[in-house]
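Encoded as structure tokens, here's the structure I'll be asking about.
The complex appears here without one of its protein chains, the remainder shown in place.
Right after this comes subunit A.
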Amino acid sequence: MDFNLFWSSLGPMALGALQGTIPLALASFAIGLALALLVAMLRISRNKVANGVGRFYVSVIRGTPLLVQLFVIFYGLPALGVKLDPWPSAIIAFSMNVGGYAAEVIRAAILSVPQGQWEAGHMIGMSRGQTLLRIILPQAARVSVPPLSNTFISLVKDTSLASLILVTEMFRVAQQVAAFSQEFMLLYVEAALIYWVICLILSTAQSQLEKRLDRYVAH
């Protein structure tokens, strides 16, 4: 194996992570969380239609492969006259995916807050929406950090799929260098290492966040 290639490819691949993988994951997670909150609201709504819409969305997202979702948006939609570039396609697909998975996490976290907290919110005069925002969600946030961190870490790794719809992220750089040098083992292990390092950093950030949010809770 050519270890010089390891060092010389590290720069372009790190750049691929900084310009592709990480912004793609961050943008998709942010949009996906907003979507998830909306879908979770539908799922806890007393309105049967809203509830059904939320349930259907989660079912479709969780019941179909992410790769298929990506392909439908990038390669399928042009047949309907909707032609999207690789980046928007990837962000839409990943956001919708996160939206489906995180919605269930947020819904479960909201349901885990004791009913008495809703009642205390209503007692002091808050509407359902106000109680949700001021009383319930801050408590649900603490509960949902570990599972949402899981979702985010999965997403970081799943962004490698975007290489298949021509997004220049880190794994696509690895593929290109490997095809040129024929050093497949070296470059794919190198890619794996970089993903691992990113995920280690995220895990540390997760424990810091959990500690911060645990400040006011008895153990």
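By definition in this document, contacts are C-beta pairs under 8 Å (C-beta built on N, C-alpha and C of every residue); 3 or more make two chains touch, one makes a residue touch a chain; residues count from 1.
Criterion: contacts and distances are computed from a predicted model.
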item: Protein name (UniProt record) of the chain left out of view, among "Peroxiredoxin family protein", "Metallophosphoesterase", "Protocatechuate 3,4-dioxygenase" or "Amino acid ABC transporter ATP-binding protein"; value: "Amino acid ABC transporter ATP-binding protein"
item: Residue touching the undisplayed chain, where the options are A:A120, A:A179 or A:L200; value: A:A120
item: Full-complex contact with the absent chain, from A:G11, A:G52 or A:P138; value: A:P138
item: On subunit A, residues whose C-beta touches the chain left out of the figure; value: 114, 116-117, 119-120, 122-127, 130, 134-135, 138-139, 142, 216-218
